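See structure below.
The other protein chains are all here in position, but one chain of the complex has been omitted.
Right after this comes chain A.
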Amino acid sequence: MSDQEPLLQVNHLHVTFKTHGGQVSAVRGVDFTVNRGETLAIVGESGCGKSVTSLSVMGLLPASGKITQGSIMFDHQELTRLTKKQMRRIRGVDLSMIFQDPMTSLNPTLSIGTQMTEGLVHQNKVPRSEARKRAVDMLKLVGIPNPEERMKEFPYQFSGGMRQRIVIAMALICQPKLIIADEPTTALDVTIQAQILELFSRIQRETGVAMIMITHDLGIVAKIADRIAVMYAGEIVETGNKRDIFYHPRHPYTKALLDSIVRIDLPSDELHPIEGAPPDLFSPPVGCAFSDRCPFAMEVCDHVQPLTTQLDLHHRAACWLLDKRAQAVRETVEK
């Protein structure tokens, strides 16, 4: 997995938004990579910048948002330097995205068949009959019964779970190298979510597509991720393999996040919420963004941003406790 060049490499990405209230630094220096065929889960609470990060990769930031620094290398191309037209050629062909709400990502006035083949016919210049055949195959792959018939139907004629399957089929139809799925099951019920997650695993086995899964649900992460990036206030505070993050979390935010969830398989008499709220990104904190909620915060945390410590090949965290000079404190904390 690590011997080859990564498919996507994001370095020092900064994104700011202009609003009436001033500038918001939504993403503040994010680094991550996605290798071919693997699933990276980006987790964090709303407003932590996980969706903005993915929109930047897709080149779909709204007009008020701007990439102010950093690079996005995808499949040997620097995406931040591409024109709109060049970007459009990559998007939908090598890169596709699945959004949270399947109803708003489908056009209610067009039949499923028209929507599915549109991109192939206009962008890839595939003949219409061939495009229809591929659409039928894709619908079969995602488990829509009698696809030939259902191609003629409109989005309102499908249930929420079926619509999300159609959106997934659309994302797959150009055989992309990378799919970004932004909370793809949040709008669905749990039994339907289980079906869709199963579908993602199967598709990945069969097509080898790489995936970025954006979610706040650590259960989903445990099920489908290979690697995990934990975001907080516009930064990645910890990243590592799935087992590193779940069993050896090193950043206090990751630990607190794992602690705050209730598990249905274990007796739970106590809850451990994270007190307080994330900082205001209109005026981001000078030091560590988590310091005012962190039970282990030291003097330095309020004033200086922590550097990223490489813990092993894949595991990194940005916390002053991991600094060499904080060893004594760390030992007391870990006791």
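Everything that follows uses one rule, which is that contacts are C-beta pairs under 8 Å (C-beta built on N, C-alpha and C of every residue); 3 or more make two chains touch, one makes a residue touch a chain; residues count from 1.
The rule is simple: contacts and distances are computed from a predicted model.
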item	value
Hidden chain of the complex, named as in its UniProt record, picked from "Two-component system chemotaxis response regulator CheY", "ATP-binding cassette domain-containing protein", "protein-glutamate methylesterase" or "Carbon-phosphorus lyase complex subunit PhnI"	"ATP-binding cassette domain-containing protein"
Absent-chain contact - pick from A:261, A:286, A:304 or A:333	A:261
Sole contact to the chain not displayed, among A:60, A:194 or A:307	A:194
For chain A, the residues touching the chain missing from this view	45-46, 159, 161-162, 189-195, 197-198, 216-223, 242-243, 246-247, 256-258, 260-265, 268, 271-275, 277
